[in-house]
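Heads up, one of the protein chains got dropped from this complex, but the rest are sitting where they should.
Moving on, here comes chain A:
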Amino acid sequence: MAGTLQFDLVSPERRLASVAATEVQIPGADGDLTAMEGHAPTITTLRPGILKALGADGTKAYVVTGGFAEITAAGVSVLAERAVPVEEANAALFDALMVEAREAAAATEDKDVADKLVADMAALRAAAGL
């Protein structure tokens, strides 16, 4: 049995979770990563995706948009610009996120980044099953 690590998920407006978890799956900007106890200290930015925390009382999943995660040997704290538990996510939320992503894509000159953002949003929506 692997040890546990402290998992904190905070958004600017509130703290969504502060629990012990055995592993945390993070949608990092450069690819997904899983943090377990004793992980090397890492700071990574997030891409829009699904964040999962596996704990003693089951798996909790959250839809997160940008932000960053700070991983230490003893815990993970995720600072997400927007975080919503998957159960509360609905089509309207994704529609709003999609619109935002497209607007941001239209405003920026960096085509690659913008296309990636829109693609990430679409993938996120598919992953959430909506």
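As a working rule, contacts are C-beta pairs under 8 Å (C-beta built on N, C-alpha and C of every residue); 3 or more make two chains touch, one makes a residue touch a chain; residues count from 1.
Keep this in mind: contacts and distances are computed from a predicted model.
**Student:** Can you work out the missing subunit's protein name as recorded in UniProt? Choose among "ATP synthase gamma chain", "ChsH2 C-terminal OB-fold domain-containing protein", "Cytochrome c oxidase assembly protein CtaG" or "Cell division ATP-binding protein FtsE".
**Tutor:** "ATP synthase gamma chain"
**Student:** Which chain A residues touch the hidden chain?
**Tutor:** 8, 10-15, 28-30, 33, 40-45, 66-68, 70, 72, 77, 79, 81
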